[in-house]
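Structure first, then comments.
The complex appears here minus one protein chain, its other protein chains still in place.
Then we have subunit A:
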Amino acid sequence: MTSGSTLAIEATGLAKSYGETRAVAGVDLAVPAGAIYGVLGPNGAGKTTTIRMLATIVPPDAGTARVLGHDVVAEADAVRGLVSLTGQLASVDEELTGRENLVLIGRLLGHRRAAARARADELLEAFGIAGAAGKLVKHYSGGMRRRLDIAASIVVTPRLAFLDEPTTGLDPRSRNQVWEIVRALVAEGTTVLLCTQYLEEADQLADGIVVIDRGRVIAEGTPGQLKASIGTGALHVRLLDPARRAEAARLLEAVVGTVTLEPDPAALSAACSDADRAATAVGELGRAGVGLADFSLDQPSLDEVFLSLTGHLAEEPAPTSGKAS
């Protein structure tokens, strides 16, 4: 999973406030080199602020962080020389063409004009943007803009890439392309810190995950460990008659565990990992004459992990959402 035991990011007690809002309230991170590490949390959880501190864009109010061995405050310039940032807002210049964006970054990183142009063309070709190289970025589709954004981050291949919600707002096809690029980046030895609010994305890509909520780390581990820490799968039940859902919920709660009402008015689920108890619960429903359309028992998803850790769903913004997330 990880190559070697060195840490690419070590952070202790990172904190940042904007006015009254504590965007990040003491975050510890230990990110192994050579892996994809997921920072998972809802909007406003403090993911972006954490990434901005680690990428030396804003200094922390408290705490320390070392990125690839360099302190983010005292040796910020050394950190900048080794990392790249793909921000939540596309970090490309919308008023320039795709090619100009990449040449600009190449020049700023020290390439001579001809080398910057050659590198830009190579990346445009590889990322499937060559056909739109001369168009202004504001006319790009969301997927192309994201690919250009990531291309801009590897004009000089970084040792560590910060990706802040790289697939938010993308269609599934574009999302899969971004995932392929992220995997390619790691395969070539770059460490990736990936912020996401999509549990599926973290599950698909990340070797390790921290879950952040309201500025604090509330859980940490591999996707498997996180699921195991909850220890339960869920019994999903769909009724023939939605009107009997309350009754079904009472019966399930008595036999198994906490019941969640699904968005579908006929569906509900209960935390449960024991197949025998699930069978008993289904039997109870049958005895009570609650007609079942179908039922299933599955392993916990990260969605359920998140709900169990935070008490609210990942899709719901935290009640106190700050200026920056």
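Assume a residue touches a chain if its C-beta (ideal position, glycine included) is under 8 Å from a C-beta of that chain, and two chains touch if they have at least 3 such contacts; residues count from 1.
The rule is short, and it goes like this: contacts and distances are computed from a predicted model.
Peer 1: Leaving aside the chains on screen, match the unshown one to its UniProt name from "Transport permease protein", "Fe-S cluster assembly protein SufD", "TctB protein" or "NADH:ubiquinone reductase (Na(+)-transporting) subunit B".
Peer 2: From the choices "Transport permease protein", "Fe-S cluster assembly protein SufD", "TctB protein" or "NADH:ubiquinone reductase (Na(+)-transporting) subunit B", the unshown chain carries the UniProt name "Transport permease protein".
Peer 1: Given the contact definition stated above, which residue among A:15, A:35, A:154 or A:211 touches the chain not shown here?
Peer 2: A:154
Peer 1: In the complete assembly, which of A:69, A:131 or A:169 touches the absent chain?
Peer 2: Selected residue, touching the omitted chain: A:131.
Peer 1: Of the listed residues A:88, A:167, A:196 or A:310, which contacts the missing chain in the full complex?
Peer 2: A:88
Peer 1: In the complete assembly, which of A:181, A:195 or A:256 touches the absent chain?
Peer 2: Final answer for the missing-chain contact: A:181.
Peer 1: If you put the missing chain back, which residues of subunit A would it touch?
Peer 2: Against the missing chain, subunit A presents residues 52, 55-59, 77, 80-81, 83-85, 87-97, 100, 104-105, 107-112, 115, 119, 122-123, 125-132, 135-136, 138-141, 143-144, 147, 152, 154-157, 162, 177, 180-181, 184-185, 187-188, 190.
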